[in-house]
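The block underneath contains the structure these notes are about, expressed in structure tokens.
Missing here is one protein chain; the remaining ones are kept as they sit in the complex.
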Amino acid sequence: MNWTADEMMTVAAARALHPGTRCFVGIGLPSTAANLARRTHAPDLVLVYESGTIGAKPDRLPLSIGDGVLAETADAVVGVPEMFNYWLQPGRIDIGFLGAAQIDRFGNINTTVIGDDYREPKVRLPGAGGAPEIAASCSEVIVIVRQNSRTFVDGVDFVTSLGHGHGASDRARHNLRGAGPVMVITDLGILTPDPETRELTQTHLHPGVSLDQAVDATGWNLRVADPPVVTDPPSGTELSALRSLKE
Amino acid sequence: MNWTADEMMTVAAARALHPGTRCFVGIGLPSTAANLARRTHAPDLVLVYESGTIGAKPDRLPLSIGDGVLAETADAVVGVPEMFNYWLQPGRIDIGFLGAAQIDRFGNINTTVIGDDYREPKVRLPGAGGAPEIAASCSEVIVIVRQNSRTFVDGVDFVTSLGHGHGASDRARHNLRGAGPVMVITDLGILTPDPETRELTQTHLHPGVSLDQAVDATGWNLRVADPPVVTDPPSGTELSALRSLKE
Amino acid sequence: MATITTLSEAVAAVVRDGDTVALEGFTHLIPVAAGQEIIRQRRRDLTLVRMTPDIVYDQMIGAGCARKLIFSWAGNPGVGSLHRFRDAVQHGWPVPLEIEEHSHAGMANRYVAGASGLPFAVLRGYAGTDLPEHTDTVKPITCPFTGEVLTAVPALNPDVGIVHAQQADRNGNVQFWGITGVHKEVVLASRRSLVTVEEVVDTLSVRPGATVLPGWTIDHVAEVPGGAHPSYAMGYSDRDNAYYRAWDGISRDRASFGEWLAGVR
Partner (left out) sequence: MATITTLSEAVAAVVRDGDTVALEGFTHLIPVAAGQEIIRQRRRDLTLVRMTPDIVYDQMIGAGCARKLIFSWAGNPGVGSLHRFRDAVQHGWPVPLEIEEHSHAGMANRYVAGASGLPFAVLRGYAGTDLPEHTDTVKPITCPFTGEVLTAVPALNPDVGIVHAQQADRNGNVQFWGITGVHKEVVLASRRSLVTVEEVVDTLSVRPGATVLPGWTIDHVAEVPGGAHPSYAMGYSDRDNAYYRAWDGISRDRASFGEWLAGVR
């Protein structure tokens, strides 16, 4: 069975979600991966969307974080202030699942502006949404993003959501409770922060991806595990579950 | 038709509630008076109880502020934090209806302790409940309390709920938005704060009550309007509505 | 995920001597049976937290479970005083009772802060009253935008939060409706939680006005029909107003209370 790089990325992200995990899900790739995990190895995954739906069990992929199917199938629907104050902020959510327009070697994320001048941006992006507090308060953060040198930059233009700042002690300095990014899952492989320095290290490559590809796709001098692990390819079960989800 | 002093007091309190008024109701005399007003001249009175029931329309007198009949008949039922934060605190409620164990010449109310020593009280009373913020945030406060020298004291032992403090500018100094007590309705008559000094003045006597009775029942040198107005006696309609309410 | 168990096992699992324990329920859905189980298990030195200490806390205080009470209104609603509470405060019987006294608005916001993972809450409250003079946990705070001075109160995060609810399903998801007070806040603010319910059902059918708490926010669920008596569970029982009145007599002196206590134990 053949698969695309995006399919491999989504499958790898789904695998990172353990059964029973409470997962704060953004729309797009994170939502696809979380719903795939629910259809495969983690049927009891608790999906939390910032629209206020807790324990949503959608039977189709929602296009937005506020689709009716999320409210109809949720264990509880709460207002947006309550979602952020009672559910996210105290650290009740295990995994925050984020995307990025730019990400740097410490997992800091930009979704605000491209360009040096915030007031005169080259490209105006949507902005923060729930991401800064998801990145701050979830026990762990997983980032899903395609790996290329436009996105994997040597210094983000704007820190929308704090990763590991400038290194090991930065999150503690900001009094953040969550551990920050523990995994960046891409179409080429997986990066995890070095336990000492918190710098992202390419620990996994997806099948058929070369180390050079990963290095070329990264805008900084990429650290690499020696040797990187090759990810298991998507199984037939995973692929068919993913494809039926997208129908 | 004969009536008791308590019935006169309740009728006088009910009359003070204008149609359409939003009224924060404590249990006991305030609740009886508010429900009487709803049965007579003000059927559209909005009764708000601190248990979270907004627009309750009980068909019998509730014994507690949290009786089921309040929730069953309310326009909306909200949690207690929301009641205080979204409904009381911003000044959405017109009238706060309070009782008192002690009250002084400026309408300051004690429901906490009798005696000089808070830690070793002569009598331990229930405490504040919702009263301090009701007294602070409602547009106006009406107090219903039996007039006697044990209750009408020259200085309360404990300020549980601020009336006019020590006089005219005290509420402004505490940055309170509501006007404070505008009327104290008793079994003997009605006291209203002097427009200049805010000292309570006996402006009304109920039928058959002498000025001496009011003066004797008051623990400070009572100011009296010259002459005090005699309250209209309870009408047959009022009395029968009140009595059927208590059945 | 909540463990569904018996009341005695649940109380034994969550309440320890010296704990800070909040039994909540604003007139409605008061976990009275759980309070009596704490008496039966002879817990001591508890810091009891409750906006409206009423019969259940009068019982626990009279039984000597508490060394401290954090509260905002201690009375027998619609009836009068709490005699065991007064005896403890005025005469130290059966043990001295320290008090920390707030307003309802302050207590509600303390639970909100606790449920929100914040160290404090801000409100317009206590201004001009004598409460801040006697209560350390009330402080001024200045708005960094307007300069206005408001009041701060610290978060409440009890060791144990206990409430009564109408229903749970077999996964420990709980729903309650009617007057819901600070039910959600106390469960979310507490380190350990116990919900007693009228009924465990196969599937929750969500009611108008109901709040649903997912089972993973709750540690223990125990089925205790009538567990709120003499308070009530809307849809299951009515408030036993006669019992509230009768409690006034039972609790008025130490001897008659002692007889009642012997019956519970």
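Going by the order they are written in, the chains are A, B and C; count residues from 1 in each one.
The definition used in the following text is that contacts are C-beta pairs under 8 Å (C-beta built on N, C-alpha and C of every residue); 3 or more make two chains touch, one makes a residue touch a chain.
Quick caveat, the model's predicted, so the values are computed rather than measured.
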{"item": "Shown chains that the omitted chain touches within the full complex", "value": "A, B, C"}
{"item": "Contacting the left-out chain in the complete assembly, out of A:3, A:97 or A:158", "value": "A:158"}
{"item": "Residue in contact with the excluded chain [from A:53, A:151, A:192 or A:218]", "value": "A:53"}
{"item": "Listed residues A:27, A:138, A:183 or A:200, member touching the removed chain", "value": "A:27"}
{"item": "Residue among C:35, C:62, C:77 or C:117 that touches the chain left out of view", "value": "C:117"}
{"item": "Touching residue (missing chain; options A:137, A:186, A:218 or A:231)", "value": "A:137"}
{"item": "Which of C:137, C:171 or C:241 contacts the chain that the document leaves out", "value": "C:137"}
{"item": "Hidden partner interface residues of chain B, rising order", "value": "20, 22, 46, 54-55, 75-76, 85-86, 89-92, 137, 177"}
{"item": "Residue numbers in chain C that touch the chain omitted from display", "value": "117-124, 137, 139-141, 143-146, 148, 150, 152, 154, 206-210"}
{"item": "Contacts of chain A with the absent chain, listed as residue ranges", "value": "27-28, 50-53, 63-68, 70-72, 77, 79-81, 83-85, 88-89, 112, 118-133, 136-137, 158-162, 165, 170-171, 174-176"}
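Quick note on the criterion: only the chains that are shown with their structure count from here on.
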{"item": "Chain of greatest Cα-centre distance to chain A", "value": "B"}
{"item": "Most contacted chain pair (by C-beta pair count)", "value": "B-C"}
{"item": "Rounded Å distance between chain A and chain B, as computed from the means of their C-alpha atoms", "value": "57"}
{"item": "Whole-Å gap separating chain A and chain C, where each centre is the average of the chain's CA atoms", "value": "40"}
{"item": "Multi-chain contact sites of chain C, meaning residues that touch two or more partners", "value": "112, 184-185"}
